[in-house]
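Only a single protein chain was left out; the remaining protein chains are all shown in position.
And now, subunit A:
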Amino acid sequence: MTTATTAPTTPAGSTAGVLARLREQEGRPALVGYLPVGFPTVERSVDALLTLVDHGVDMIELGIPYTDPVMDGPVIQAAAQGALDAGARVRDVFGVVSAVAARGVPVLVMTYWNPVLRYGVDAFARDLASAGGAGLITPDLIPDEAAAWIAASDAHGLDRVFLVAPSSTPERLALTARASRGFVYAASTMGVTGERTQVGGRAEQLVVDTRAAGAENVCVGLGVSSGAQAAQVGRYADGVIVGSAFVRPLLGDAPWADRLAALAAVTEDLASGVRSARTGDSGATTPTRASLTPGDSR
């Protein structure tokens, strides 16, 4: 087990390291893919996650199913409920993290706060670090309430991804940027997860404001479901986070192999979206960055 290197470096395989490498060497944003642990079963959730990795996702957001997911819309609610009904346990997350992290992609765990509280904040951080996880995305934990998690993530060298929203004040953007490590998650719109025909018009300004408030990396989520949307958001964001669009192909009764094939197709569409985000004249509005993250050695 590794412990406690809290120096603010950006190792190549870390969340910030991957974002920096893609930005500097490939000139593109990251595609961050969400799926819940244990849907439809723990084993099959690993299949699905590896499908994402094999078809162009750069980073994984691994959800812990929870009974009261107030930030999630119907698609992710259905999958979370399905996982719980199938017997998914919080402790299953660690094995799945290991399996996916072994492929060399950062794995962030997305969880509502109570399962971590119940497990024990420091124990959870220890076991997540030990499994090779990169950190946590915490949709219902604001930095103001996060003293225990900030201490535990420092102790175990984990990323802390807090959220900002179009309603966040400049003071709160600064507070959240300071407290975050890895990236800041910008909610593109006021609302819950789910596919939308248009990504919120306030997302770009929120990214600009969050950077101005001190954030090194800002990834955008909520509502992105197509390659075209990913390309549009990817012009200004360091990463594009996709959830419901990856969960949807896994719902239903089709043979599992067919569902994985459908997932692969959706993944490739979104992966080509982030790869085209800053090519051609569509890249004209890409904000220039005053300072680049030091340090990817590769």
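The rule we apply is simple: contacts are C-beta pairs under 8 Å (C-beta built on N, C-alpha and C of every residue); 3 or more make two chains touch, one makes a residue touch a chain; residues count from 1.
By definition in this document, contacts and distances are computed from a predicted model.
Participant: Assign the chain not included in the display its UniProt protein name, restricting the answer to "Peptide/nickel transport system ATP-binding protein", "Tryptophan synthase beta chain", "1,2-phenylacetyl-CoA epoxidase subunit B" or "Integral membrane protein".
Facilitator: "Tryptophan synthase beta chain"
Participant: Which of A:Val192, A:Val218 or A:Val266 touches the chain that is not shown?
Facilitator: For the chain that is not drawn, the touching residue is A:Val192.
Participant: Which residue, A:Val164, A:Val199, A:Ala231 or A:Leu263, contacts the hidden chain when the whole complex is considered?
Facilitator: A:Val164
Participant: Looking beyond the chains shown, say which of A:Ala12, A:Ala102 or A:Leu117 touches the absent one.
Facilitator: A:Leu117
Participant: Quick one: which of A:Thr176, A:Ser225, A:Ser244 or A:Thr267 touches the chain that's been left out?
Facilitator: Once the missing chain is taken into account, the touching residue is A:Thr176.
Participant: When the complex is taken as a whole, what residues of subunit A touch the one chain not shown?
Facilitator: 66-71, 73, 77, 81, 84, 89-91, 113-119, 139-142, 144-145, 162-169, 172, 176, 187, 190-192
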